[in-house]
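What you see is the complex with one protein chain gone and the rest in place.
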Amino acid sequence: MTQISNEAEFRHALAGLDADRQRAVAALFVKHVLPLCDDERIAPVTDVAAREDVPEDKLAEALRTARTTTTDCHARCGAAGDWSAQAGYFVARAAVAALTPAGQMPGGPAWQAAMASRMAKTCEAIVTGDDSLGRESEEQYRILVDFLNS
Amino acid sequence: MSKDNTLGEILRKQGVSRRGFLKFCAATASLMALPPGMAPVIAQALEKARRPSVIWLSFQECTGCTESLTRSYSPTVEGLIFDAISLDYHHTLMAASGTAAEAAREAAMEQSYGNYILVVDGSIPTRNAGFSTIAGVSNRDMLLDTARGAAAIVAVGTCAAFGGIPHANPNPTGAVSVSDLIKDKPIINVSGCPPIPVVITGVLAHFLTFGAIPDLDSHGRPVAFYGKSIHDRCYRRPFYDRGLFAESFDDEGAKSGWCLYKLGCKGPTTYNACATTKWNEGTSFPIESGHPCLGCSEPDFWDGGGFYKAISTPTEDIGRTAVYAIGGGAAAGLALGAINRAKRNKAEKEHEQVTIDDLEKGD
Amino acid sequence: MMTETQLLVWLRGPALQVAIAIFVVGVAVRLLEVLVLGRKADLAEARGSAVAGGMRTILMRSFPDRATLQRAAFTEITGYIFHIGFFVTLLFYAPHILLFNSALGISWPALPTPVIDATAVVTIITLVAVLIHRLTNRVMRFLSRFQDYLVWLLTILPVVTGYIAFHRIGVTPPILIAIHIISVELFLIVFPFTKLMHAFTLFMSRYYNGAIAGYRGVKS
Partner (left out) sequence: MSASLERGIHAFKEAIDGPVASFFSSCVHCGLCAHACLFYTETGDPKYTPIHKLEPLRRVWKQEYTFWGRYARAFGLSKPVTDEELGEWETLVYDSCTMCGRCSMVCPVGNDIAYMIRRTREGMAAAGHAPEGLIGASRRAVTIGSPMGVKLPALEAQIRHLEQEAGLTIPVDLEGADYMCLLSSMEIMNFPEYIGAIARIFKQANVSWTISSEAFEATNSGIQIGVSEIAAELVQRVVDAAEKLQVKAVISPECGHAYMAIRWEGPNLIGKPFSFQVMHIMEVLDQLREEGRLKTTGKEKQRLTYHDPCQIARRGGVLEQPRNLLNIVAEDFVEMPEAGKMNWCCGAGGGVSANERADELRLRVFNRKKSQLDAVRAEGLVTACSNCRIYLEEGLEEYHMDIPVTGLTETIAEHLVEEGEGGER
């Protein structure tokens, strides 16, 4: 039973996964923070990411949808920023990371998806001021451990 | 030779063969740019021409024109023509002098009133009659008096045609040309300093043949002789066209006969027949002898900006003007610049702070 | 009535003096009006040398970068041709050199007259092409005002009248030379009030441009 208790082990474990498994665990991270995003396009896209045997074009099409959503909800330069909208933006970015083919993302899709999901949680924390939500990384370690053991 | 002989009889008496006479007429026809067919017409007219009476008045002149025309060392066909006319009055040439000379002139005027030819050389002083008089009569009065009965007037030489050298700046005598004083008579200006002999006789021949004056250009000069500029007919033109110029009077360029533009040649702005008929029976003409054309057949050639300064050079000291202008411009520029700078700095001092609330237009 | 000789003497004399005076004073005033306004010292920490940058741009801006050359080939090429043609005709035609020599005291060898003649023809044709381009090209037509067309005319006239005066086409030559001199004097008189000033201010403009960029370490 691998134990993951810090960032290096977490990254190391993720890096060890092959493309499909990275996508699957990334989908789990995204699902975990999905409630923070009110853009309905992200949920189906995350499901596509979660499925094992998905044809290439389906994945690419899902990626394009996720990218479009990211572009739509990023904070506009110079406009008054809305942190809850930002949370949705980061969930979308997490979905994009999950669906991006392995070689194109520095650090790998799963790790990027995890980082983006944590950012979504931070944005939520800024809005609610409730610091307890800050332990997203522990949640992700647990998700990864369950995933590796399943 | 009495007056009633025809020109033809006189010439035969002097031994000019019919063929020689016809050759002269052909030469004159070609010279006058008349069609070859005109040669017999000229011959016929000259044959029958009554000996025209010619009065030659010399005013402010240097006798160069007369000299040019009457060189005695070689009898030329022009000379014969000249002898053929009845020159009734010419200071230099006539034997009589003093009152006899004037009497001859008055006699000639009365006798062929209305159809004698008045030839004038020299300009006419107008500022003070005393500058130039003949037998106590001022040039001006004599001209006006003699011109009244003239059939035509031939102003020989740039002085008579345009005022020439006496007219040159500052023109102390108030010299003017014939056409400045006489407005009601046909005047043929045969400019040049002196003019080409064959041009003078050519004009006379034309008048004798056709009884009218030849086509004239805007300056009253016969187009046949003054239609083209020296430059157009200059034998050195190819050098000009290729840009080969003599830099000084005895450099390689000058020795190889290159264009004299840089030495002040006024060929391009001078109208005369020098380049074609040349001088001294076709021996040469100024440019051929290596000296730039002075433009002597043009009005005010004496004040034409320097005989040895090229046409393209300024006639005033441009360098000095530029230096003064730079001084003036700099001063003005600094002053105006200072005003601008003060205005801009004042604007900055009076700057009204713009805050975020001032970005909206006034409601 | 002024005779042709008097006209030429006047044109080459007082009239030329007036034209030169207006030209020199005008240019001096325009240049000083710009220079005296000056420029505030840059307080930021320099990365490169402004002076080196300025000098460099004065030279290098004459050579367009490849992409601009491709995009606006016509403007660039015709621009070079008629500028070089204009200056070669002006500076290397023997009689012109006499003019500069008598005004400035310096002289230099001339090019053969047929070369100048050909250059003048090329310059005229190119300037006509430039006018057509200014009338038809979207951007140039949009930008052009009356002054652009006036300056075009005043620039081509000296070359055309000079060509005609040399080849003595039409009216009597002294008038052709007079017209040529008049067109040059018109060019000189109008010069300081129009974009012809670029012949002088472009050095300052390029210098400022290069200095601003050079200060920041960019070769502009």
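All chains are identified by letter, namely A, B and C, in their written order; residue positions are counted from 1 within each chain.
Definition applied: contacts are C-beta pairs under 8 Å (C-beta built on N, C-alpha and C of every residue); 3 or more make two chains touch, one makes a residue touch a chain.
Only a predicted model underlies this, so the values are computations on that prediction, with no experimental measurement involved.
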Next item on the list: Sort by label and list the shown chains the missing chain touches.
Entry: A, B, C
Margin query: By the contact criterion defined above, which parts of chain C meet the unshown chain? Give residue numbers in ascending order.
Written below: 29-30, 33-40, 42-45, 47-48, 57-58, 61-62, 64-65, 67-68, 71-72, 75-76, 79, 137-145, 148, 193, 195, 197-198, 201-202, 204-210, 212-213, 216-220
Margin query: Need a quick check: the contact residues on chain A for the chain that isn't drawn.
Written below: 6-9, 11-12, 15, 60, 63-64, 67-68, 70-71, 74-81, 83, 86, 89, 100, 103-107, 115, 118-119, 121-122, 125-126, 129, 131, 134-137
Next item on the list: List the residues of chain B that touch the chain left out of this view.
Entry: 336, 340, 343-344, 347-348, 350-356, 358-363
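Going forward, only the chains that are shown with their structure count from here on.
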Next item on the list: Calculate how many whole Å lie between the centre of chain A and the centre of chain C, each centre taken as the average of the chain's C-alpha atoms.
Entry: 65
Margin query: So the centre of each chain is just the mean of its C-alpha atoms; given that, what is the distance between chain B and chain C in Å?
Written below: 40
Checklist line | Cα-centroid distance, chain A relative to chain B, in whole angstrom | finding: 104
Check: For chain A, what residues touch not just one other chain but two or more?
Finding: none
Margin query: Could you pull out the residues of chain B that touch at least 2 other chains?
Written below: none
Check: Along chain B, where are the residues that touch chain C in the complex?
Finding: 162, 219, 229, 231-232, 240-243, 245, 261-262, 268-269, 271, 295, 298-301, 303-305, 309-316, 318-319, 321-322, 324-326, 328-330, 332-334, 336-338, 340-341, 344
Check: What residues on chain C touch chain B, complex-wise?
Finding: 3-6, 8-9, 12-14, 16-17, 20-21, 23-38, 94-96, 98-99, 101-105, 110-114, 116, 168, 172-174, 177
